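For reference, the structure discussed in these notes is given below.
Apart from one protein chain that is not included, each protein chain of the complex appears where it belongs.
Let's look at chain A:
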Amino acid sequence: MSILEVRDLTVTFPGGIQAVRGVSYDVAQGEVLGIVGESGSGKSVTSLAIMGLLPQNAVVSGSVKLHGQELLGMDEGELTRVRGKAISMIFQDPLSAFTPVYTIGDQIAEAVRVHQKVGKDKAAKRAVELLDLVGIPHPDVRAKAFPHEFSGGMRQRAMIAMAIANDPDLLICDEPTTALDVTIQAQVLEVLKTAQAETGAGIVMITHDLGVIAGMADRVLVMYAGRPVEQGVVDDIYYRPRMPYTMGLLASIPRVDGEQDTLVPIEGNPPSPAALPPGCPFAPRCPMHIDACDDEEPPLTQIGGGRYVACIRSREIEHKGMTGADVFPVPVIPPSDVARVPREERETVLELDNLVRHYPLMKGAVFKRRVGTVHAVDGITFDIAEGETLALVGESGCGKTTTLQQIMQLTPPQSGRVVVLGKDSSKLDKAARKALRGDLQIVFQDPMAALDPRMPVGDIIAEPLRAHGRKNVPQRVAELLTLVGLAPEHAERYPQQFSGGQRQRIGIARALALEPKLIVLDEPVSALDVSIQAGVINLLEELKNRLGLSYLFVAHDLAVVRHLADRVAVMYLGRIAEIGAVENVYDRPAHPYTQALLSAIPLPDPEMERSRKRILLEGDLPSPADPPSGCRFRTRCPKFARLSEAEKRRCVDEEPSVARLARAKDHGAACHYAEEIEVITASEHQEEQ
């Protein structure tokens, strides 16, 4: 018996923008339906339409039935009895989802009191119980705290507590973990599973992360351009996709376990909902496109028990047993010449030696006084050889960005050394510093914010050339645009005329303008959709090989890192926890933090996700203003908990430094009791391949 029945749901915004065009699905009791799609695919609008929370100018048609009762067109009074009682919603951004002026406890109690006739004390007590259920420590004290006093992960837990306050039949989770770090994401997903077990609710899980869906969902609905294009049981969708879009999506995600050689990007961009192409909306990007695709939009048709596909060639795909790699052209990336030379014989392009960056913590409005020190970066050491990519990974607040800034500033550090291309940053004069900047460039995370919206793209790319007095600027701009896969005539256009992926390419072209030796990549793909992300990753890899570049790559997505990097340094609270060649660190992580980090990453593989045992970390990152004594990770370390008292002493008193592990050539960990273990096992499917 389904709780929710959605039939032919359509949402149109003023201006004829059809955000959702005919979505139908059912959710049964205790079932998790995953809705996957890229930004603009209409997945969030669908859920808001079900809740009746769309702006008043949106036109909604179709049918949404909860327990057989029609929700569309219901008057507000009846709808408020359903919202928060029968259906609850968990939003993406826990930072803005709570009203800043009320305590967390009050806001949860409010949700209780809206639907249940209980007194204030009882509702407050219930709020504390709920906070306890979602794993907030000291719930009675924390209930009196305001939202800004909670960390991101805690807020999302509180959000879940609020959503299950009235024992709902259906939970809609809209990107519930997108804004969180991986270890926190793993915690929150566990809480969601607890919440489901507690309430027996059906869950609609909306996300763009195919890994999260693989572990949570029973059935999956794939959306593209406002329409469902494929629907089925989770294993079918992941192992036997029948629609080229789904196939492409699965082939384009980098995998943390993977030995994929090259990611397969989907060319082009999703269509604008205001200007849909005739026929199948995916046709312009589809490698299996035939003329018949443009005639009419294929309906979502059933091709087996509970399996729906909207593609006229789905039978053929099924018959031939095709996968994404068969359908989509696999790009060929030229191998690197530099990589053949052993690492020791290559030039070192960047060397950090015990780099320290502390920020004073000030208090007082008129007379500022120092009350403490934020240990943002506390002595890190690594080097990058020519033609190599070193990835710096870690959760937010671990000091990645500070390290980048310290390198890019080319000024003397507080302590330690930064050596770029053999030149010590503390010994540079103004002219030498400017000359060196040409060899050291950066690509930023947010391609929207990194480009001046009032400057034509040609000028943006020409700016570094002009600043360094280079000649033949227009010719060089045309060359650079071609190099990053754009056309020379694009130079006349403005950034807003490009999509996110294209903008990131413009940012890369600008960074390449002065033919640098080292490029710093600050989360270059994290703001992009998966299908676009693959293309940019491939471009970066190709450029590195062709131009002999070195990258310092900062990321929180360990799957992308595995794909792009040669070596990886894992940071925790301003220190390096583990460093080494990618295969060593990923296959045999030795530091308990790396192990937890790797085990927290969801894999886009339902079977593996089901059988995996996670190492869950407790709590949040401690404040860098007051790091724990000795080993900084010990307060959350799962290994520390298992040590004997005598062994623990050492962790508390003595701060470990990175020590090379005996067995490997390029692998070191900063743990007194480092022990290599395998966290990510290869799946059967992979072994078959």
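The rule we apply is simple: a residue touches a chain if its C-beta (ideal position, glycine included) is under 8 Å from a C-beta of that chain, and two chains touch if they have at least 3 such contacts; residues count from 1.
One rule holds in what follows: contacts and distances are computed from a predicted model.
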Missing subunit (named according to UniProt) among the choices "3-isopropylmalate dehydratase large subunit", "Isoquinoline 1-oxidoreductase subunit alpha", "ABC transporter permease" or "Fe-S cluster assembly protein SufD": "ABC transporter permease"
Full-complex contact with the absent chain, from A:M51, A:L263, A:L549 or A:I615: A:M51
Touch criterion as defined above, residue of A:D93, A:D140, A:E463 or A:E479 at the omitted chain: A:D93
Positions on chain A contacted by the hidden chain, ascending: 51, 53, 76-77, 80-85, 88-89, 91-93, 96-101, 103, 110-111, 114-115, 146, 148-149, 159, 162, 166
